[in-house]
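Handing you this structure, nothing more for now.
Shown here: the complex without one of its protein chains, the others still in place.
As written, the chain order gives the labels A and B, with residue 1 at the start of each chain.
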Amino acid sequence: MISITVYSEEIQLQTKGEEDIIDITEKVENIVHTSKIMNGIACLFVVGSTGALTTIEYEPGLKKDLPRALERIAPKNIKYDHHETWHDDNGHSHIRASLIGPSITIPIQEGRLVHGKWQQVVFIELDTHPRKRTIIVQLVGE
Amino acid sequence: MISITVYSEEIQLQTKGEEDIIDITEKVENIVHTSKIMNGIACLFVVGSTGALTTIEYEPGLKKDLPRALERIAPKNIKYDHHETWHDDNGHSHIRASLIGPSITIPIQEGRLVHGKWQQVVFIELDTHPRKRTIIVQLVGE
Partner (left out) sequence: MISITVYSEEIQLQTKGEEDIIDITEKVENIVHTSKIMNGIACLFVVGSTGALTTIEYEPGLKKDLPRALERIAPKNIKYDHHETWHDDNGHSHIRASLIGPSITIPIQEGRLVHGKWQQVVFIELDTHPRKRTIIVQLVGE
């Protein structure tokens, strides 16, 4: 009889500030290993509205290229009504985060997180200053 | 012995038209409460190809800022081949919806939907007219 369980853990990060892209693949793999789940899914979710999760080939070039694309979508130095609500400076951070999205779901097979050799799971800091971040890792499987 | 279950419910919305952004956090939280699931995941999915789901800080400024970013990605008043297929006017709506995405997966912990204090779950109407919308909320957990 196969038994399905839910396993929860949190990843805590200290980011260096705007456009810091952090490879969290190994941290998630360690959580999968600890959980002893062999087959299932890993749901990752960032708490907060100015950070995002995705996958990318984690190399120095793309860490510069991705912020340039985000600047085309939501430039820093234009008017944001968000700034008038809070006298804040991170309207572009919120827009970028909502477009990339706060969650990602990744399969677990044979006790391992599925991903390509040149495909890492990353957290993207989009806020305008260094922050402490919490990513919930919720595993469901057998 | 922990017992895992699947719980399904639908959220029905009447949108006000293009770029209406609707906070559905409380509706999802009520479904989590009704399900009695304490620990697991909530998978939300919008049926249809001109609406999208994400999280955002739900305040009036960002509700104006987000459509401006979408206009940079997929402007309304340019040529879309989609319009030639159907004599339609919503090519930009489809493109925006596909880029943001139709699904979001959110952890459930201690019987509560996980999210930041200033992070709400939202449906974004991207079509060019008011519509009735169905969002499937599928919970898996214990």
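Just so it is clear, contacts are C-beta pairs under 8 Å (C-beta built on N, C-alpha and C of every residue); 3 or more make two chains touch, one makes a residue touch a chain.
This one's a predicted model, so the numbers in the text were calculated from it and none came from an experiment.
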| item | value |
| --- | --- |
| Interface with the undisplayed chain - residues on subunit A | 2, 4, 39-41, 54-57, 59-62, 64-66, 69, 72-73, 99-101, 104-109, 114-116, 118-119, 140-142 |
| Contact footprint on subunit B, counting only the chain that is left out | 4-6, 8, 41, 43, 45, 47-49, 72-74, 80-86, 91, 94-95, 97-99, 101-103, 105, 136, 138, 140 |
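What we mean here is this: only the chains that are shown with their structure count from here on.
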| item | value |
| --- | --- |
| Chain centre separation (subunit A, subunit B; CA means) in Å | 19 |
